[in-house]
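Complex shown without one protein chain; remaining protein chains in place.
This part shows subunit A:
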Amino acid sequence: MKKPELLVTPTSVSHIDELAAAGADAVIIGEQRYGLRLAGEFSRNDVAAAVKAAHRHGMNVYVAMNAIFHNDKVDELGDYVAFLADVGADAIVFGDPAVLLTVRETAPHMKLHWSTETTATNWYACNYWGRKGAKRAVLARELNMDAILEIKAHAEVEIEVQVHGATCMYQSKRSLIGSYFEYQGKVMEVERKKYEKGMFLYDKERGNKYPIFEDENGTHIMSPNDLCIIDELGDMVEAGIDSFKIDGILHEPRYITEVTKLYRRAIDLCAADRKRYEREKDELLAAVEALQPPHRRIDTGFFFKETIY
């Protein structure tokens, strides 16, 4: 059986070797100037080095250009695309159609992955972006398993599904942490503190803690738990989902490596012998649980949840 690609998020160039050894097939990297919510910050030099390192291991490198761009950056997109083509990146991840037009103009052979986090919600939209030039659609996290399988059944593009890690709940262009400090009169702290790590919003009613951070792209709020469906991969592997993504944002490199190893084992088992996977998957899940930091639990996201409207 065809195995889905295991796509992971390195935190640095040196982390790529570890992830290759852990069994990753591909990595997604980039810098916040062009990409959203990355596990690590990769300068142009880092991207070039990362492509070399990954290709040495036979891994693909996808570079994030999925920010929501304003006019001020439109004119420099072409230069970045040309650079990525030049260093041999395997695909560009985009959400903004400005990137799609830029790639058509600058590097028409570059592969494109359509990824907007929240808006890839039906098979028609995936195929639409396919007709515009995307090779792959990255599905919204708010879909359940049935919807994902139905999209795959109708898809004319590759389908990528996030199977592990934090998901984004909210992105604002506003400086919300900085504004709150300003409002509190902590003017001196704003610039220093608003970019610090480890902040979270506590929701008393639900007892949830939502990680929050600010960067060049605005304010981001992340899911209170890490998505983990290491024990529910069977139907998606059988359906031929093309790529499983582990998003390691907010985690330490060692955690990402260890989780990658576990998903490597899960995918291999599932593709080779589904019955054995079904027998052993609870152990894999327990192994992930053992890796979780004390303040981050796991859940199954929207895979088995009904959403109303």
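Remarks
We take it that a contact is a pair of C-beta atoms (placed from the backbone, for glycine too) under 8 Å apart; a residue touches a chain by one contact, two chains touch by 3 or more; residues count from 1.
Assume contacts and distances are computed from a predicted model.
With the options "Nitrite reductase (NAD(P)H) small subunit", "Carbohydrate ABC transporter permease", "NADH-quinone oxidoreductase subunit J" or "U32 family peptidase" in hand, the undepicted chain maps to the protein name "U32 family peptidase" (source: UniProt).
Set against the missing chain, the residues A:M65, A:I177 or A:I298 yield one that touches it, A:I177.
Interface note for the absent chain: among A:I212, A:A239, A:A271 or A:A287, the touching residue is A:I212.
Looking at subunit A, the residues touching the absent chain are 68-71, 73-74, 77, 96-98, 100-102, 116-119, 121-125, 128-129, 140-143, 147, 150-151, 154, 168-184, 196, 198-204, 206, 208-210, 212, 218-219, 221, 223-224, 294-295, 302, 305-309.
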